[in-house]
Structure formats: C-alpha cells, structure tokens
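Worksheet: the structure to be examined is printed underneath.
Removed from the display is one protein chain of the complex; every other protein chain stays in position.
We call the chains A and B, going by the order they appear; numbering starts again at 1 in every chain.
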Amino acid sequence: MRRILLRAAFALALLAGPAMAQTAPVPQPLGDRGQPDAAELEMRALLRGEPIHGRISIPDAKAANLIQPEGREWRAFHNRTLAWVGGIAVLGMLGLLALFFLVRGRIRLGEGWSGRTLLRFNLLERANHWMVASCFIILALSGLNLTFGRHLLLPLTGPEAFTAISAAGKLAHNFLAFPFTLGLVLMLLLWVRDNIPDRTDVTWVKAGGGFLSGHHPKAGRFNAGQKMVFWITVLGGGLVAASGYVLIFPFTVVDIAGQQLAHIVHSLLAVLMIAAMLAHIYIGSLGMEGAFAAMGSGRVDYNWAKEHHALWVEEELARARQQVVPPPGAKAAGAD
Amino acid sequence: MARMKFLCDSDRCIECNACVTACKNENEVPWGINRRRVVTIGDGKPGERSISMACMHCTDAPCAAVCPVVCFYTTADAIVLHDKDLCIGCGYCFYACPFGAPQYPRVGNFGGRGKMDKCTYCAGGPQQDNSAVEYMQYGSNRIAEGKLPLCAEMCSTKALLAGDGEIIASIYKERVQRRGYGSGAWGWRTAYREELPA
C-alpha cells in the first residue's frame, strides 16, 4: 500500500513540475565555480580516448575537433607497426624466395620441351595483366617510398631530388590507381570462372603444390596457388583500391578517424600484397621454367602444360576436338 | 636554449578571435587556411570554455615523424617548422597531428592538397630571416626580430600565452593559485576527485 502511495506521490510531483514550469520557467542558477572546466572535460575525454569536439564559426568541420588523440596511435602504426609488417613481409618474402631458390633451384620441365604450344592467355588477358602488373609495380614502389623512402632513398639522393621523386611518385600513385582498378575489374570478369575453388585445390594444397616433392598434383587452368594469387589480387587489390579512393578524396565520406582507418587498411593490405606478388613474380619468371611464356607470348609448351595443368590440357583438348571435326576416315595424329 | 610553447588559459579565453585575425594580418594568410582557430567546448552550456588552438610545436612532433620527405625541422628554440619546397602535400602530417594544425590550400582530391601550411610560431621558414621570399612563403618572422607571435601578443584577455615553456607555465600557475579554482586537469580534481576550496 505504501509503495502505491509513494508511487502516486512521485507521479503527482512529476505532474506538478512541468505544470509549474509553464507559468514561470525556473532557470537554474549557473556559474563557473563548482563546474568542471574545459581542461578537466578534455582530460576526461582523453582518458576515454575520444576526440574533443566543440563548436566553431568557420565552415571547415575538421577544425571543430580540438584534439584527436588517435593521431598518436596512427603515428605509432605508421612508424612502427607498418614498418615492421612491411619490412618482414617484403624482406621476409624475398628471403624465403632466395632460400627456396637456393634449396630447390629453378623448377625444370620433367620431360623436356615438346615443341608444340597451346594458347593459354589471349591478347586481352595478357594486355590487361601487364597493365595491372606495371601499374602495380609503380604503385608499390611509390607507396613503399612514402613509408620507407626517407630512410632508404633520401640519404642517397638528397632532399630536393627526393622530393621530386616522391612528388612524381605520389602523382603516379594517385592517377595509376584508376587504370589499376579498371584492370582488376576486368581481371575479375575474365578469370573469376576459372578461379572458383574446388576439390582439386584441396588435393593440390595437401600435396604442397609439388614444389618440394617433385611430384605434380593435378590442377585445372589455375592451381590452388594461382587461385590464391587471383583472390589476393582481386579482393586485396579491391580493398586497397577502395581505401585508396577514400584517401584521395579526403573527408568526403569519413572524418579523420575514418581517414586513418582507410590508411591502415590500405597500407597493411598493400604490403602484404607486395609480398604475395613478389612470390608470384618469382614463380612466373625465375622460379619456373616455361612459366613466363604464359603471359609473354600467351602460348605455353604442351609438356609444360601437361605437367602443371593436366586437367586444363584435357579440357582444352576436349574442346578442341569438339570444334575440329575431322573428315571421315581421318586418324588422330602424333602423340595423343 | 628556450623551449617556445603556447598555452591557452581557458579561464580567460572569450573566443574574441583576435589571435585568429592577428595571425591572418601578420602573415597574410589566405582565405580558407586557418593556422589558428578558437574552439568552444560545451557551447551554450554552463562550464562552456573556449580554447585557441594552432600548432603546439611538440617536442616529439608527430608530423615530423610521419613525413615521407622529412620536410620538418625543429629550431634551436624548439619551434617546429617545415620546408614548403620539400613538401609533397601527402597529408600525413594532418593524420598524425592531434591538434589539426596542418592546413592545405586545396581540397585535396586526387591528392592535390598543395603545400602544407601551418602556424610557424611567427618564426618564418628555412629561407633567410625577414627576406621577402620568406614572407611570401611562410609569413612573418617575428622571432628573428626578438618578438613573440602576434596572436599571443594581441590576445584581448591575455589568455593565450607564448614564450619559454617554463615561464608561461609559471605564469599560469600563478593565475591558478590566485584564482583558487580551475585547472582541475592537472591538479587535485583529476587525481583525487576533490574540490579545491574557492
């Protein structure tokens, strides 16, 4: 009973309050003694890791942030984390590749050249690949320069030359982003069908790709390793591009925290991609005999294809047989 | 040597913007570049405070640490300056600066921010002291004349203090003692959550 009465009294008090307020507003006594001042408000916000935000009269909304403490976190990321990750990724990959080359050497053809070739990549695919690749290299170098250049290149060239190189690099980086992205999209359209993971990829991976054993597990047009490279390129590259666009249109869609995040995503994925591409470049050139031809002339040796992409060769032959109808009585020629 | 710093006494700052226009006047800062700005926290509410903010000339400057082309340098007076001829306008300094000091003349789309500009503590830049080209690029060099930044010299209530860090810290401490309240951030309030008797 008492509880009900209390609640009723409370409710009445609440009702009475606003009713009174309507006839005579009761402003609260205010003053700056006993109020937390800005320094304290700042400290509290800082302790919570938040930016301190206020009101300004100029149109630049960024200026309303009095302090953004995340700047220090971002600096730590850029100067330490990224440097370590990038250094380990790139140098580590180079080291691994060197080690692999020393131990395994160049992967040679098992049965020697057949002298016959088949078309692996057409003109469009190759042109697109090289456009993306060359863009990537310049993007990679100019990007790495922004993080590592001052330590590695600046002492060699001097400040003016280094600024000129870096400025040109930045310009190239920002504009080549567009053909690079376009090329990625084209790559996706051209090759996504052949890069869907399937059962053969599991077997291929379990066999270690045959890199060390010398025994080649069967693979389709693209083996699991290549599929990984494809997805790293397309997805990783896509994210790098997307975050990159946020960076070259600053403060259009996000605030400073968003810009910093975009940079973190962009740079981390980029250095990891560089590491992956180093491996890709190695295996496609020095690392494997006969591999370069795929992207070079577009035509690969028949034996090489049977060794590395046996399933793909079968598919190609099957397709070819369907298209080529021999005259009645003709026999199959040569080795089958 | 002296370590030159700024300190804005938020108990005195009334957002009169003299510091802002004094800087514009002395350095002919173009429209759109705000080397110094006044931010009001808790606007319209009790406890409202205004603070004038520009480059804080940090001892361990984050901007200098992240600059890809090392265009920053610190003078013997601990003033952080940069060389616009080396700047490539990448914007990293703005990402790193907790105070939002770097300003860019252009919006920055396609990375075209232009050369970064910021408060120079009225100490000009790497060009020769008080030369015409130094003025055109960086603005005034009052430090070379033995003067202090104009923003602090013209602050209407002497809220913005500039000078050697030790000296302005002691001026501020004097004020806090005289007032008998305030400056909770570095005093009893934050550490012990206690009030100072007024």
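Worth a mention:
Just so we're on the same page, contacts are C-beta pairs under 8 Å (C-beta built on N, C-alpha and C of every residue); 3 or more make two chains touch, one makes a residue touch a chain.
Convention: contacts and distances are computed from a predicted model.
For the chain that is left out, the UniProt protein name among "Mannitol ABC transporter permease", "Signal peptidase", "Cytochrome c" or "Formate dehydrogenase major subunit" is "Formate dehydrogenase major subunit". Across the entire complex, contacts from the unshown chain go to A, B. When you scan B:16, B:107 or B:169 for touch with the missing chain, the hit is B:16. Chain B meets the missing chain through residues 11-12, 14-22, 24-26, 28-33, 43-50, 60-61, 64-65, 67, 70, 72-76, 78, 84-85, 105, 114-115, 117, 126-128, 130-133, 135-140, 150, 153-158, 175, 178-180, 198.
Hidden from this view is one chain, which touches chain A at 23-27, 29-33, 57-59, 150, 154-155, 157-160.
The working rule: only the chains that are shown with their structure count from here on.
The centroid of the Cα atoms in chain A and the matching centroid in chain B are 37 Å apart.
If you check the complex, the residues on chain A that touch chain B are 30-43, 52-56, 58, 60, 62-69, 71-72, 74-75, 78-79, 145-147, 149-150, 154, 159-160, 162-163, 166-167, 170-171, 173-175, 247-252, 256, 259-260, 263. Contacts from chain B toward chain A in the complex involve residues 10-11, 32, 34, 37-43, 46-47, 49-51, 53, 62, 65-71, 83, 85-92, 94-100, 107-111, 113, 181-186, 189-190, 195, 198.
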